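Missing here: one protein chain of the complex. Every other protein chain is in place.
What follows is chain A.
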């Protein structure tokens, strides 16, 4: 599903233990729509256990939802209640004040015994920790598979995390000024993906654009799925006739190319929307 992510995950998850997502899915069996969704879900969400619990009602076996958004990578901050060593994993319970959840950390077969001992010493009950991981279904139980568990040293990080949870929840449930609120329904579709909100940057149709740039990119967004060669500046001039001059449109296209919103296709006169 997310090849770029798996490359990174193998460093944390102790390569070999977890089949990579790509193998588990049988390689190319996924539809392009699912692949497209992958690039969106590989973002990192700050969440509470309550949010994961609520989202479970909308989730299927492989797809985990929070705020009607598909999620994969999550970060939580909470107190460790227990840490048990099994043959292949450390099994922990985390309490973040909103609930408790099971956290699993795979033990790397190549790991030195001292490293494991260090982890068990660091992750003792009562310690507050920042957990990075992703959601998995194990034996019909939703589990956080952690690739990083780090004890909290400065507790302002806890304050920061809780505020992040609220900010991101508000961002996805109430929308924002520059990005349309996510549409209803479960699972982001391929069509939706290009307009999904992203943090930072000069967004397509964003507030930093001039009216002519916004008008031009609007045409690119609509045209994208129907035209493989892309559209020409002549097409744009026709569509926007009477609103902007050919020179204004040309300047806007040049700007959009420089910013990476559109790119040239078969020649320097045909352009396509890059999807961001």
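We adopt the following convention: a contact is a pair of C-beta atoms (placed from the backbone, for glycine too) under 8 Å apart; a residue touches a chain by one contact, two chains touch by 3 or more; residues count from 1.
The rule we apply is simple: contacts and distances are computed from a predicted model.
When the listed names "COP9 signalosome complex subunit 1", "Serine/threonine-protein phosphatase", "Replication factor A protein 3" or "Nuclear cap-binding protein subunit 2" are checked against UniProt, the chain not shown comes out as "Replication factor A protein 3".
Of A:162, A:223 or A:257, it is A:162 that touches the chain left out of the display. Checked against the full complex, the candidates A:91, A:119, A:142 or A:214 give a single residue touching the omitted chain, namely A:142. Of the listed positions A:68, A:100, A:251 or A:274, the one in contact with the omitted chain in the full complex is A:100. Remark: the residues of chain A touching the chain excluded from display are 48-54, 56, 79, 97-102, 126, 128, 142, 153-156, 158-159, 162-163, 165-166, 169-170.
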